[in-house]
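Here the complex is missing a single protein chain, while all its other protein chains stay put.
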Amino acid sequence: MTILKVDNLSKKFGGLNAVKNVSFSVGKGEILGLIGPNGAGKTTCFNMIAGVFSQSEGKIIFEGKEINGNPPYVLNNRGLARTFQIVKPLAKLSVFDNLMVACLSKSKNIKDARKKAKEVITKTNLEELKNTTAGSLSIGNLKRLEVARALATDPTLLLMDEPMGGLTPSEVDGSIQLIKDINKEGVTIVLVEHIMKAVMAVSDSIIVLQNGSLISKGEPNDVVNDKNVIKAYLGDEYVKS
Amino acid sequence: MVQTLFDGLMIGGVYAIIALGLTLIFGVMRVINMAHGEFVMIGMFVSYFLFTSIGLDPFISIIISAPACFLVGYLLYRFFVEKAKEGGEENTLLLTAGASIFLINFMALPFLLGPNFSRLTGDNLFWQNNVLNIGSVSFNSALLMGFFVTGILICLLHLFLTKTDIGLAMRASAQEPQAAQIVGINVSSISGLTFGLGAAFAGVAGSILATTYPIYASIGSLYLVKSFIIVVLGGMGSIPGAAIGGLILGVTESFGATYIPGGTGYRDVFGLIIFLIVLLYRPQGLFGKGV
Amino acid sequence: MKPVIYVMIVTGIIAVIVPLFADLYLYSILTTVLIWIMLGQAWNLLGGFTGQISFGHAMFLAIGAYSSMIITNSLNLDMILTLLVGGLFAGLFSFPLGLLIFRLKGPYFALATLAFAEILHIVARNWKGLTNGGEGMMLSNNATFLGIEIFSNDEYFFVALLLAAIVSLSCYYLMKTKAGYSFIAIRENQDAAEAMGINSTRTKSTALFFSAFLAGVAGGFYGLYNKFIDPEMTLTVHMSAEMIFVTVLGGIGTILGPVIGSTILITLQEYLKEVPMFQSFSSLYLVIYGLFIMIIIVYLPGGIIDGIKKIRQYFSKGGDESDYSKSG
Partner (left out) sequence: MSIVKKGLILFSFVFIVLIISGCNSENASSEGDTIKIGAVLPMTGGNAVFGEKFEQAYTMAAEEINEAGGVNGKEIEIVIEDSEGDAQNARSATEKLVSDDGILALTGGRSSGVTLVEAQVAEENQIPYLIDHGSSDLATMEGYTYVYRLNPTAGMYPNALLDYFNENPPESIAHINVDNAFGEAVYDYGLQGYVENSDVEYEMFEYTAGELDLKPIMEQAKGLNPEVVLMTSGNDNDAAQLMMAANEASLSPELFVGTGAGHSIMGFAEQAGDLSETVLTAGPWHGDKNDEEYQAFFDKFTETYGNEPGEHEIEGYTAIYVLADAFERAEELNRESVLSALDSTDLDTIFGPIKFEDFDGYTNQNRAITDVSQWINGKMVTVYPEDQAQQELVPFQGWD
C-alpha cells in the first residue's frame, strides 16, 4: 500500500524550474533511494515533501492527506520526520535532553518521555554519550543523534538528507546498519545520498533525478546499469556501447 | 506647510548625522551600541572646550573632535567589545550599556563637563541665534550648515565603504570574520577601525550639535532610540538609507507634531510606528539589500 | 533534597535572621533585591530560556504596576488578587504583541520590543485620565495581604521574600515541564525544534505570556511597595536594561542567575555610595559601577554561575558535565 505518492511535482524559483513534473510513489515499509548529481533538484524535492516550502504545481499525498508547504511541526505530528544535511543539534543540551525534547512531542508526560528516550538511546547505541553536551560530539555521532531524534518522534515516514555525508567508511557501515534496523521496525525511509555503496545496500528501489526531471526509476541493479544514469553521473565516455 | 517641511528636513539632518556613525557600528558590524549617544556627547565636549578656551568655531573643531572620538571608539572596541562579542548579542548590548554609564558619569566629573548645562554663547560665535530667512522659510543657520556638512560626509563615507579596499575589508570582516581572515584581513584591527570610524562620525555630529544645543553629560541618551530606528528604517549598513531614513523620521515627526491636534505630546510615537511597520513588513529596510 | 524544601529552608533562615539586626534602610535594600530577583526571573524566561532577547520588558512591569495601583486605589482588593490581575493584564497584552513581532529575530526583535516600550512610555505620559500623566499616581489606601494590612518596610520585606521564592520556584518547575523543554529547544535551534514537532510561534507566545505575567506581578508589587509610580520609574530603557543586567550578570538561562545577579548588583550600588574614597566626586561611584559591569561582561561572559563552574572544574580537574536535567 503506498504511504507517499508524488505526482507530477514541479517547482520554479523565478525563471529556474528546479523540479519538472516528477512522479513516484513509496510503499509502506520500503526504503527509496533518491540520487542524482548535484543541482539535480534532490534537496528541493526533499524540502517540498518535508514542508519547508510549497510546490508550484503537482500533488504530494502522504497517508491519504495532501502536503502543500504545511509547517514542519504539523507534518511531524502526522508522522513525517526528517534529518538535516547540515546537522542541527541542540548544542548546549546533553544528548539525552536532545532526545527528551523529541520524545516529549509525542508522549503525554515527562516519565513516558524519559522511558522512550532511554529506549531510543540504546537502539541507536548512543548510550555512553548520554550526558555529553551535543555540541561537543563528533560529526558521526551528530548524524546519529539527528537520526535518533527523528526516530524518537515515532515517524511512519523518515526523510534522510545525506545522513552519510562526511562519515568515515566504518561510520558509513554503522549508519547503514542503523537504517536497516529502523526500517525493520516498519518505518518507511526516503534516503537522499551520494555514497552509492550505501544506497545500493539499503534501498528497495531507487529514483534518479537530473536537472529537475526524473530519468530513471526501479530496482537498484537495473537503475545502476541504465545508460542515461551513467551518462548523467559519470559523463558519456563511461557509457559502454 | 513649507515651513514644516523644512523644519522636518533640518531636524532630520540632525538625526541622520547622529545615526550615520551607528550605521557602521550597528548596521555593518551588528554591534548593538548603547553608548553611541556618549560619543556624540564627547564630540560636543571637545568643541565646547576648544571654543571656550581658544574660540575655535565648532565646525572647524571637527578636525579634533572626530579623531578624539575615533580613539575612544577604537579603545572601547579592542579592549572590551571584541571580547564581549563572543558571548552573544546580549553581551555586547550590556557591555555598551555599562560603557554608557561609565562615560556619562566620567564626563560628569567636575573637571570635565561637570554636572551643569553649558552652551556655546558669546558674540564671537558666528552661529549665535543666527536665523536665516530664505523666501518665507526661516532656517537655523547652524543646522543648515550642518545639513550640508552631513550631506558631504554621507557621500564620502558611502564612496569610502563601497569603492576603497579598506571599506571593502571593513564590510567583509563584519559579515564573514572567518572568511575575511583567511584572505589575509586582520579582522580585529579592521573591526576596531570600523568601530572607531563610527565613533568619529558621532563626534562630528557632536560638534555640529554643539552650535545650537545644550551640552551636558547625559544628553547622549536623548537620540539613542531614534538612531537605532533610523539605521533599521534606512536598511542595515546602507549609508544613503540612514541619511534618507533620518530625513523621513524628521519630516514625519515635524508634520505629526504640527498638524495633528495634541500631537506635540505624541510627537515621538509617529516615528516609532513607522519604524515598526518597516520592521515587520520590510525587514531589509527601505534601501537595504535583502538581509 | 527536593528544591521546594531547600528553598523553604533558605527562605526560613533569611526570614529569621534578617529581622535580628535589619533597620529600615536594610529592609528597603533587601526588598529591592527581591523585586529585582522577580523581574530578572520574568525576563529570564523569555530571554534566558527561550533565547528571545527582549529590550522593552519594562512595558509588562508598567502594566502590572499601573493596574495594581488603580485596582488598589479604587477597589482596594487583597494584594494577591491585585497582583494576579495585574499580571494577567500584562500577559493578555503580550498575546497580540507576540503575534506581531515573533516573526522578527535577534536585534530586530529586541528593537521592536524597545519601540513598543517607548510608545507605552509616551502614552503613559499623555493619557492623563488613566495614568494621571507625568505627575504619577500615589497609593491612597494601604494594600492588604491575606487580610493583613501591609504598610511598613518589614511587612513588605516578608511578602517580597515569599513572592520571590514562589516566582523562582515556579520558573524552576515550569522549565521541568514539556513547555520548558520546548523553550530551550527553540533557543538552541528553532528549525530543529520545528522538525521535532514543536510549534515555535505558539511556544514563543507561551513563553512570552508567562514572562509578561511574572513581570506584571513583580511590577505590581514594585508599585505597591513604592506607594507611588510615574512613567519615569516604570517605562524607561534603564529599567529594561537593569532586568537584563541582573540576569546576565548572575548567569543567563539559569534559575539562580537572577538571584545572584540581583543580590550583587543592588548591594554593590548601595555599597559604592558608602565608600568614603568615592565621596570626593558625586558621580564617581557610578563611574566605578559602569566599569564593574564592563569588566564582568568581558571576563565572565557566562555570568557568575558560569564563573563558579569554571573555577570548580579548574580545581576538581574535570568536574561533571552540566547535564541540564540536574543543574538549576
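We just call them A, B and C in the order they show up, numbering each chain from 1.
We adopt the following convention: contacts are C-beta pairs under 8 Å (C-beta built on N, C-alpha and C of every residue); 3 or more make two chains touch, one makes a residue touch a chain.
On a predicted model such as this, the values are computed, not experimentally measured, just so you know.
Chemist: What are the shown chains in contact with the chain that isn't displayed?
Modeler: Across the whole assembly, the hidden chain touches B, C.
Chemist: Per the definition of touch given earlier, which of B:Val81, B:Val149 or B:Ala257 contacts the omitted chain?
Modeler: Looking across B:Val81, B:Val149 or B:Ala257, the contact with the absent chain belongs to B:Ala257.
Chemist: With respect to the chain omitted from the figure, which of B:Ile11, B:Val72 or B:Ala169 is a touching residue?
Modeler: B:Ile11
Chemist: What residues on chain B make contact with the chain left out of this view?
Modeler: Residues of chain B in touch with the missing chain: 3-4, 7, 10-11, 14, 105, 108, 115-117, 119, 121, 128-129, 131, 138-140, 212-214, 216-218, 222, 253-254, 257-258, 262, 264-265, 267-268.
Chemist: Give me the chain C residues in contact with the hidden chain, please.
Modeler: For chain C, the residues touching the absent chain are 1, 3, 6-7, 9-10, 13-14, 17-18, 21-30, 32-33, 125-126, 128, 133-136, 138, 151-153, 226-228, 230, 232-233, 256, 259-260, 263-264, 267, 270-271, 273-274, 282-283, 286, 308-309, 312, 326-328.
Here is the rule we use: only the chains that are shown with their structure count from here on.
Chemist: Mapping chain-to-chain touches, which pattern fits: line, ring, star, complete or other?
Modeler: line
Chemist: Which chain lies the greatest distance away from chain C when centres are computed from Cα atoms alone?
Modeler: A
Chemist: Whose C-alpha centre lies nearest the centre of all protein C-alpha atoms?
Modeler: Chain closest to the assembly's C-alpha mean: C.
Chemist: Higher C-beta contact count, A-C or B-C?
Modeler: Output for the comparison: B-C.
Chemist: Averaged over CA atoms, how far is the centre of chain A from the centre of chain B? Could you give it in whole Å?
Modeler: 50
Chemist: Taking each chain's centre as its mean C-alpha position, how far apart are chain A and chain C in Å?
Modeler: So the centroids are 44 Å from each other.
Chemist: Per the centroid of Cα atoms for each chain, what is the distance between chain B and chain C, given in Å?
Modeler: About 32 Å separates the centre of chain B from that of chain C.
Chemist: Find every residue in chain B that makes contact with two or more other chains and list them.
Modeler: none
Chemist: Quick one: which bits of chain B touch chain C in the complex? Just the residue numbers, please.
Modeler: Listed in rising order, the residues of chain B that touch chain C are 26, 30, 32, 34, 79-80, 83-84, 86-91, 93-95, 97-106, 108-110, 115, 217, 221, 224-225, 228-229, 232, 262, 265-266, 268-269, 272-273, 275-276, 279-280, 283.
Chemist: Residue numbers of chain C touching chain A in their complex, please.
Modeler: Contacts found on chain C: 176-178, 181-182, 184-185, 188-189, 191-200, 320-325.
Chemist: Along chain C, where are the residues that touch chain B in the complex?
Modeler: 47, 53, 55, 100-101, 103-104, 106-108, 110-112, 114-116, 118-119, 122-123, 125-126, 237, 241, 244-245, 248, 252, 281-284, 286-287, 289-294, 297-299, 301-302
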